[in-house]
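All protein chains but one are shown at their positions in the complex.
Up next is chain A:
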Amino acid sequence: MSEPPVVRTVNLVKIYQNGGVPVPAVRGVDLVVEPGQFVAITGPSGSGKSTLVHMLGGLDPRTSGEIWLDGKRADTMSESAWALLRRRKIGFVFQFFNLVANMTVADNVELPALLAGASARDARERREHLLGALGLTGRADASPAQLAGGEQQRVALARALSNKPSLLLADEPTGNLDSRNTRDVLRLLGEVHRDGQTIVLVTHDARVASMADRVVTLLDGEIVDDGALGTARRRPRGTAGDVVELRG
């Protein structure tokens, strides 16, 4: 029997209420993400991209439809059950990094590992490994405010991977970065993907989307295009020296 898809949605709908007027954001999305896939969700502003990944991570409740994660029904879960699920299975990367401002880089990265039940020692080792891999070893004791934008997003990525999630959800992770930092972050995403990480990434940047195995285009809350990109278009396996072993 083959592995169940990491994500499966059935006729997923989200309707916001704006002053009593229903505003549909996602209108009947059926999406299947297989293990190890790198899916980019793209589309113009207001097409429901962010809403879709928020629903996949349980940050936003769905209005109707089904969400299956790792073969288990998730949309009927309570808010708390979603929180527990996020601890074990989901990593989030946001556009504005959202590092906890008062905590050091090290604590930010260790937090999800601790929440997922790792011992303090395991969390520390995992953090050292991740920060080392992302070139941030020296910044472990810095506060997020002392970091540049690209560095902050790399820390956010490390944090998202800290609990070894089966699904990494990234909402415009490069939306707030300059081109050089965008390249760095994408390179890192590509590397974790090559190590088998399933990624769903939201972007409205076609160049970013081109990194993925598959691009899903949303328009007005509906999937209008879902196409796998040829493997030939994928970047060659990284240049020697910058290969990082992220999945221990």
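Basically, a contact is a pair of C-beta atoms (placed from the backbone, for glycine too) under 8 Å apart; a residue touches a chain by one contact, two chains touch by 3 or more; residues count from 1.
The rule is short, and it goes like this: contacts and distances are computed from a predicted model.
According to UniProt, the chain absent from the figure is "Putative ABC transport system permease protein", selected among "Tripartite tricarboxylate transporter TctB family protein", "Dihydroxyacetone kinase-like protein", "Putative ABC transport system permease protein" or "Copper-translocating P-type ATPase".
Considering the whole complex, the residue from A:L114, A:V155, A:L186 or A:I223 that touches the absent chain is A:L114. Although one chain is not drawn, the whole complex shows that of A:T9, A:Q95 or A:N181 it is A:Q95 that touches it. Think of the hidden chain as still there; on chain A it touches residues 50, 54, 57-60, 79-80, 83-88, 92, 94-96, 98-104, 107, 110-112, 114-120, 159, 163, 171.
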